[in-house]
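Right, one structure below, let's go through it.
Excluded from the complex is one protein chain; the other protein chains are retained at their positions.
Residue numbering begins at 1 within each chain, and the chains themselves are lettered A and B in the order written.
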Amino acid sequence: MVTTQKNIFIFFMVLISALLLIPDTIYGDNGKKEALIQAPPPPFSEDIFPCTECHSEMEPNPERRVLEDMHDDIILKHDEKNRWCLDCHDLKNRDKLHLANGKLIDFTESYKLCGQCHGPKLREWKNGVHGKRTGYWNGKKKYLLCAHCHNPHSPKFKKMKPDPAPDDPMKGRK
Amino acid sequence: MRWKVTFINFIKESIRVILKGNKWYYTWISSLLVLIVWGGLGYFEQLKNGLIVTNMSDSISWGFYIGNFTFLVGVAAAAILLVIPAYIYHWKPIKEITIFGELLAVSAVIMALGFVIADMGGPDRLWHMIPVVGLLNFPDSLLAWDSIVLSLYFLLNFVVVTYLLYMHFIKKEYNKKIFDKLILFSIPMAISIHTVTAFLFNGIAARSYWNSALLAPKFIASAFCSGPAVLLILFQILKKTTKFDIKKEAIWKIAELMAYSMFLYLFLFFSEIFKEVYSGTHHLVHLKYLFLGVKGHTDLVIYAWASIIFSIVAFLLFLIPKTRMNVVTLNIGAVLIYIGVYIEKGIALIIPGFSPDSLGQLHIYKPSMIEIRTSVMIFSLGFLLFTFMSKIAVEIIFEDLNINKLRSKSHS
Partner (left out) sequence: MNMSNNKIKEKKESRRTFLKKTALASTFATLAACGSDTSWDEFFQKNFKTLENDDKNKIIERLEKKYTEKYGKKFTVSGKDPIDDTLFGYGLDISRCIGCRKCVYACVEENNQSRDPQIHWITVLEMAKDKGVDLFHSNSDYDRELVPDDDHFYFPVACQQCENPPCTKVCPVEATWKEKDGIVVVDYNWCIGCRLCMAACPYGARHFNWSEPDIPKDEVNPETHYYGNRPRYKGVVEKCTFCVQRVREGLYPSCVEICPVGARKFGNLLDPDSEIRYILKHKRVLVLKEELNTQPKFYYFY
């Protein structure tokens, strides 16, 4: 190949690799792409992931029941009358979650699962109006997954102790 | 030049006059000096540690100092307003009335400016308000207007009264053409200083208690019934102790005009009460705090009621001819209206404006010891100044101190 052709080829290879390596992108409501950096990884309990370490050996049991041998520390308070674990966790591949249409997704994209029922929230989260974002108002922002603030098994936001009230303005005066 | 020498003699004689006096005079002056020193040490604490030595806070950011300032601007304005009836009714000692009115105005303006300086967070930065050298936000800021009109008013009165006394001293007729006009000009100036001070408050939309169109007329009306009260008492004293020949009828006329002013003041006050009570909006809470107390805090109630009751009683005393012409009830009325307006322009104006605050939180305020000491210092300085200037005026006008007496002394 001639040098210029070679250079053009290298350029395009580099470009394609770069495009492939761009971190997770999220589309805003108007279709505009915003380059974002995912903040922390999904908030797994210690040593619980990858799930297949245990579950690849086990016989999957699709029967709805109260778990006794393991994961009995999880209290499900998320429409538990109508749903249970395997409505979100995939039966065959425990390292993945599944959508209503059966499509498998990573834990890093769990928002797609939440968004099936919580559509308006997902839309607002994508637009940056729901949930915390840090970084640059005119540049790169860090976002958080739904699971970082809302425990998917018991999503209601826990109350917390407030920081101290302001001092009495007359404190220390005579 | 000759006039320089005579003017220096005028100053020298004035200093001699104020250094000489009877035992009452010395007692009075020494007490004032003691109070000034005591107050001054308190003010020094404030300069050192900042305004934290007061009881003001972010919510109640103005207090005793600004209350006194507002009241004194009223006194300064009203002292001159007496000149109007003096001219209309052709009162005999009109020049003397004018002079004492102006002396009171000068002292009151100095005290008012003293309170402004005492209230500043950075008094060493006051030069920022001087145009060209600093940056004066004229015409947007009412405080800029106030600094200009108060300075002009002070200059005007000080120049006029010094000139009149000096002319008296050198036994020459004063330049009627210029100075009569200046004296008349001081009347709209007097109205302007108090109107500008009122606008300072009522232009602030954030404080619904002040944001009333009636505030400026109410200020003028209450000033006119409180300022002359001081002169009323002073003239009676002068009539008894010097050759000051003011007719009883003139004194009664002053009192009668004050009565009409009191009526206007009470009417405006009642109008404000009606509007707030009948409309019954959230803004009523400030008046409620003042007159009835709110959330258990009733610290202002007694002062509010005292003010209005004193004012009504004074109004009646001045209105009814029998009590107006009786020397005891006349003076009781003068004192009552003075106290009534002092409360109305002081504590009853400032505190309810700030409490409940912009975010609806209720706060209490009571002047701290340092605030009281600083205020005592400023009032004492003003009284001292007024005493000195009045003594000089009395010597020159009534005891006939003049340049000829000096010349005859030096020749003998």
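Miscellaneous remarks
The definition used in the following text is that a contact is a pair of C-beta atoms (placed from the backbone, for glycine too) under 8 Å apart; a residue touches a chain by one contact, two chains touch by 3 or more.
This is a predicted model, so every value here is computed, not measured.
Checked against the full complex, the one of B:Val37, B:Ile88 or B:Leu135 touching the unshown chain is B:Leu135. Only one of B:Glu13, B:Glu102 or B:Asp119 touches the chain withheld from this view, namely B:Asp119. For chain A, the residues touching the absent chain in the complete assembly are 28-30, 32, 127-139, 149, 157, 159-168, 171-172. On the side of chain B, the interface with the absent chain consists of residues 5, 8, 44, 47-52, 54, 56-59, 61-62, 116, 119-126, 128-129, 134-137, 140-144, 147, 200, 203-207, 282, 285, 353-354, 356-361, using the contact rule stated above.
Please note the rule applied: only the chains that are shown with their structure count from here on.
Per-chain Cα centroids separate chain A from chain B by 71 Å. By the touch criterion stated above, chain A contacts chain B in their complex at residues 169-170, 173-174. Of all residues in chain B, those touching chain A in their complex are 52, 55, 57-59, 363, 368-369.
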